[in-house]
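Notes for the one structure printed next.
The excerpt is restricted to a subset of chains, each kept in its original location.
We just call them A and B in the order they show up, numbering each chain from 1.
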């Protein structure tokens, strides 16, 4: 009996080991699961209230909208900031693999400040959103500086050192920028010749011996290059004096004077062609009426954008207007809201799920979705936010209750075309009547009514553009996933 | 004793829990394993019988051959179908990463049917395999329609809405298509303005308010756009009446009339250059004799193909012919068998293993294979099947017992060259005699015998092209892996 009991106890111990072993194992396995990220950063469903306007405002939970909290502070001080969106593939790798090598960032410089010289291992294009300043490009052979102002588009070629001055006494200088890394997809870095409180000089990458030989100066002098002593307390954006501003601006040319740069330095002619700014508002708007204006610089027409295949655009909409539904054939637009709020609606056949921590395609190889449901992408997009419009996706923007301004960068824009689905010139009115009948099941009368009643092109007034409805509680957005089944 | 028994029972229960736990766990783990696919879809070893013809018919198990069951039905009804091959990287990621962004599909429309208007977020090129029809391209500014017939090559530019009519009363219209997605590698979608039984209209992506404003019509009328009521029971390919066919075909031009489209719409000139069809049989065959013909449209000569760097080809072989061994220097050919069966043989230095559920490179980073074995790729390829010929790989096609027709799409074709290894013009006969001696260990006599005995070029007769051997039981293919060691 005792022996039996001992055996039983031994057995119990063995069993415990087995069970614990299995359980501990389970824990290990759990660690194989993908990290539960995105809770803080990713787009998230918000408990929504109804719209104050009676709009059928059903914001959906989707990966095409980046709110302010999606940005990371790359640099931040009281003199200004640089904020960067994560790689588009971070939360939706399958959806955005095509634009993996593009990054979006914002730069803001307070009045009378200076962004210290630096270069990137990336090509960049920025649009001046607000303010006035001077940008100077410097190489070992030449230098050139330009006045910049709202609507200017500036290409910064990869590896070209540049610095920016906000020359204005009162207005911040604000830039929206798209960046195209050259070393590896979606990642780039800043390289600074001089140290600051926040970063080191790239001369810190060299030994004193090398620096002393390079500059042919005693090692004692090198402190100026590599230590932070003098600059402690100084960020990469710095307050400067009116005299310094004057000195920095005195040789700057205006974009209108472009291509008049001195001739003697032929070896950098290519660079000068690339870095000369131009202004979007000097381009006739391709779409324009009382309800909106759309200015676009196309890579086919601008050397500055040609090799990057990037278009730069500026859209203004008055309150109560609709940018009529359309799609781009090849370009994906990365759009930044400069002012106001609007309703962004887009149709996508790509699947994304609600209530998950990550968008499909987080894994390596996505299961193919053969179903042909159309998903509604609906967001209230507001100042400081970014939304993505992929190629082929029909979309619209509705400036319900505010004037609305947005700038956009069109990726792969070179051979892209826009097709409008509504308005005076629209796809459907061009359909063969027989095709219309077979496709929509409607005769010519109804088709005519449907497809030719909108007399405005591109931008149209909404039914309520006249009547102003007071709003009680309008949430900035609202998230009810609706699988397009109204 | 009773206590002991109770303990024992408790123990038994605990053990059961432990064992079940472990076992259930194993099940969970199994789900972590890569899906056991390919058993149904992937190429598989078949218990083989000998060939009825005495051919040394050793089909090998390899990833270069896609049989009918590899296709997925994207759409299927009694009016027609659209079938798509999975991404080439699905089963052999390392081997096919270079063609990841290309997809192959088949379209078949029954007589007097209509493929409803749609666009893709992809560029596409199709070859008409059989039948007669009309394709119409529509944008918001222009439209143009073309008669299409066997051998026509049609480029559908990304984002251009098009619809196709099978105008013939008796013959199906069949198309082989290669697609190049613009949004993300290897994935694309269809976008339909009108709903059908199988898919939603992209207008479902918009709210009623937006649609009502866009079209400037009351909401009641919108049902025509977004509901499926009228179209229930109608697929994306639909039966149409002779009158409708007449109406759809009446403005169509023939490819021979190309470039005569109206001049007034200059803004879509680019698109018209791209979408105008041309016919492969109107091109002189680059290789032609009694045993076969090879027509090829090269991207250097056709604007329609230039920006995609894709070649389109049509090969006919008579029974008992051999397409002499050769290789392409840069292009990978995706080849579809339009008629008959033939023996495809190819030499590859890349490794693939038999009896596994997946081809190498399924994992992230493949171990490099330094061995220089040459692997035999041998398949009987038949009507409706696809095979891949990567760049640099010597291959041959042997139409043993049937006439054979195949069409092919050459990816990265722009600077590709063909090099024949046998035939009147061949690589080996051009070798310096000293090189031949050192390389093959044979003198000029034997070399001459070996390398200049074949007087035919490109296509040659087989020794048994005259004698017809009756076959008893010929399996459609047979799979004996042979590491090329005969």
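Here is the rule we use: a residue touches a chain if its C-beta (ideal position, glycine included) is under 8 Å from a C-beta of that chain, and two chains touch if they have at least 3 such contacts.
Because the structure is a prediction, the values reported are computed rather than measured.
Depicted are 2 of the identical subunits; the complete assembly encoded in this structure file consists of 3 such copies.
In this section, only the chains that are shown with their structure count from here on.
Overlaying chain A on chain B by C-alpha atoms takes a rotation of 120 degrees, rounded in steps of 5. One inter-chain figure worth recording: chain A and chain B are separated by 37 Å, centre to centre, where each centre is the mean of the chain's CA atoms.
Within the complex formed with chain A, the residues of chain B that make contact are 1, 4, 7-8, 11, 14-15, 17-18, 21-22, 25, 28-29, 32, 72, 74, 86-87, 89-90, 93, 114, 116-117, 119-121, 136, 138-143, 145, 157-161, 163, 181-185, 187, 189-194, 198-210, 212-217, 221, 224-226, 230-231, 234, 238, 240, 244, 247-248, 251, 268, 270-271, 307, 364. The part of chain A that touches chain B in the complex is made up of residues 1, 4-5, 8, 11-12, 15, 18-19, 22-23, 25-26, 29, 32, 55-56, 58, 94-98, 322, 324-330, 332, 343, 345-350, 364-366, 368, 370, 372-378, 390-394, 396, 398, 412, 415-423, 425-428, 430-435, 437-442, 446, 449-451, 453-455, 460, 462-463, 484-486.
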